[in-house]
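Excluded from the complex is one protein chain; the other protein chains are retained at their positions.
Note that the chains are named A, B and C in the order they appear, and that numbering of residues resets to 1 at the start of each chain.
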Amino acid sequence: MINKVFNSAEEAIADVWDGSTILFGGFGGAGLPYEIIYALYRQGAKEITAVSNNPGYHEEGIAKLIAHDRISKLLCSFPVQKDSYVFREKFNQGKVDLELIPQGTLAERIRAGGAGIEAFYTPTGVGTEIAEGKDEQEFDGIPCILEKAIKGDFAFIKAKKADRWGNLVYNKSGRNFNPVMAMAGKITIAEVDEIVEVGELDPESIVTPGVFVQRVVKRS
Amino acid sequence: MINKVFNSAEEAIADVWDGSTILFGGFGGAGLPYEIIYALYRQGAKEITAVSNNPGYHEEGIAKLIAHDRISKLLCSFPVQKDSYVFREKFNQGKVDLELIPQGTLAERIRAGGAGIEAFYTPTGVGTEIAEGKDEQEFDGIPCILEKAIKGDFAFIKAKKADRWGNLVYNKSGRNFNPVMAMAGKITIAEVDEIVEVGELDPESIVTPGVFVQRVVKRS
Amino acid sequence: MDKRRLTREQIAKRIAKELREGDVINLGIGIPVLVSNFVSPESEYIYHSEQGVLGMGSLAEPHEADPDLVNASKEPVTLVPGGSFSHSADSFAMVRGKHIDVAILGGMQVSENGDLANWKVKDVGLGGIGGAMDIAIGAKSVYVAMTHTNKDGGPKIVKKLDYPVTALNCVSTIFTDMAVIEVTRDGLVLKEIAPGFTAEEVQKATEPKLILSPNLKEIAIS
Partner (left out) sequence: MDKRRLTREQIAKRIAKELREGDVINLGIGIPVLVSNFVSPESEYIYHSEQGVLGMGSLAEPHEADPDLVNASKEPVTLVPGGSFSHSADSFAMVRGKHIDVAILGGMQVSENGDLANWKVKDVGLGGIGGAMDIAIGAKSVYVAMTHTNKDGGPKIVKKLDYPVTALNCVSTIFTDMAVIEVTRDGLVLKEIAPGFTAEEVQKATEPKLILSPNLKEIAIS
């Protein structure tokens, strides 16, 4: 019997190693996998390359990891939200590096990583500082820059419901980056509100098929 | 009030011009928009560039258009199905050109066309005749070829249900190419089994949001 | 005659007149989000929000707020009937793939040829891009809503940007507190002027040369 359900967040993230690349779902607090993030904080892994649309508020979410110098590099579209003072401080101290990425390019690079597309040409960022050092080419008169896939050793995501096969559905805009990160994580760990029987989720409405999910843990 | 519902297949496809590029949804007969295809046959547009996974069986679906010399070029992954004798004949007579494309590359090129991604690097086709004349580059040790976006002047698709905003859900593997073709068609025309009220489709389960659909017609 | 720059609400109200029923619209923060207050309530407009909401409704009342249903500023919002949710890659496929009719964005600078700067203040270490670059290149029409001049009274409509670029050649029309200016291949066309101002005064507050529209008129602010 296939069973991807783990008993606790601790067990689900126990093997994360120092230096891992981790994709963190969520847009602000929506669809953020708080519990596995805090379990990782307690587990202690460091020198993490984090991919996350935001750097966390106050000391919440990945801001907690940043505050304790666990994250050495952040790939992010919007690091300057009000209350993101933890990231700002650590960035100014040189404790964390930043790769700033337009949000659509970030999402597409992650999807590409999950889809076996190694790179793509996008018009986003042409003529901006994002284009620096990147290959530039025109297609049908549209100037584009080359962007590379992002893949994670792990993806930490949040969904609403899962079954033991790892099929997932989400809640509203809590969906955001979670489905593409599920695709791009070598080991994708989903924190969910509810675990249901196999067959209970409507096959037409499953957003992330279990093939993209390795571990599931119920939010406590 | 937004209302994308047309009264008939004839009206919905009336403005298709000679020389258009049309994306045709469907995998074999699953999810095939028969009625708007036959309406197009009656309308008479010719010199069509058709993008379709299959060339149609007997004289069904786009095989009907091919049989009457309406299609001058076909982009396709599998033109040699049993009973695809119409295409084979017309191809051998030089009446229709073929661009043979691996199925995953075909789907991804169409999605790219709908997503504003102008080109991408994929490992599929490296070392094969598909790679001829295409740029080749390695990423992280993975050899890839450059494939370009496919966009349609029109997309003809089949869905199960629509509302007047053009939101769509599909039936089982009748989904196939339809959602990505909806994205990539400048004018996407959806043939559906049923039209429901706005708000009736579950916002979590809408597969193609109305933003990708310009016209809807109910199958008669 | 009363010579007063338009208020933020008046700019928003003016922009609202450009919208057509059925338009799919992305609103930036600042003046842009005010626009939805001035559209006809009898007409249907579809608001897109970058994190994957199509058919975004108004801000949520406290009792209906769901932390998983937010706008781009992370405030709780509602969904209208007909709305739907997408993941971030599909949401930006809508944007980059030219499926959004109108984006209304704030601006720090706009250049003569429609280049836009709106994501980062000059000479400041950190900036946040979010969806700005994708939306600026992706929407079919990009309307910029901003004050005509900066805090020092200097022009924000310039020959060449000296702020960090958001996107090149992307702006369709600039709506300021002094004027409505269309970006065309021939240059910037002054179409409308705030009540009480003259074309000369607008030109003086604008770095590049303005072309006067043959139909030049006053901005209707009623």
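As a convention for this text, a contact is a pair of C-beta atoms (placed from the backbone, for glycine too) under 8 Å apart; a residue touches a chain by one contact, two chains touch by 3 or more.
What you see is a predicted model, and the numbers here were worked out from it, not measured in a lab.
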Task = Quick one: jot down which shown chains the absent chain touches.
result = A, B
Message = Just to verify: which one of B:K4, B:R70, B:R111 or B:R164 makes contact with the chain not shown?
response = B:R111
Remark   = Of A:G19, A:G44 or A:G199, the residue that touches the missing chain is A:G199
Note = Full-complex touch with the removed chain, picking from B:N7, B:N92 or B:S220, is B:N92
Interface with the unshown chain - residue positions in chain A = 1-2, 111, 113-117, 163, 165, 167, 183-184, 198-199, 201, 203-204, 206, 209-212
Inquiry  = On chain B, where is the contact patch with the chain that was removed from view?
reply    = 27-31, 53, 77-81, 88, 91-92, 98, 100-108, 110-111, 122-130, 170-180, 207
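Just so we're on the same page, only the chains that are shown with their structure count from here on.
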Query = In whole angstrom, what separates the CA-based centres of chain B and chain C?
reply = 35
Task = Would you mind listing the residues of chain A that make contact with two or more other chains?
result = 108, 122-123, 170-172, 207
Touching two or more other chains - residue numbers and ranges from chain C = 79, 85-86, 89, 92-93, 95-96, 138
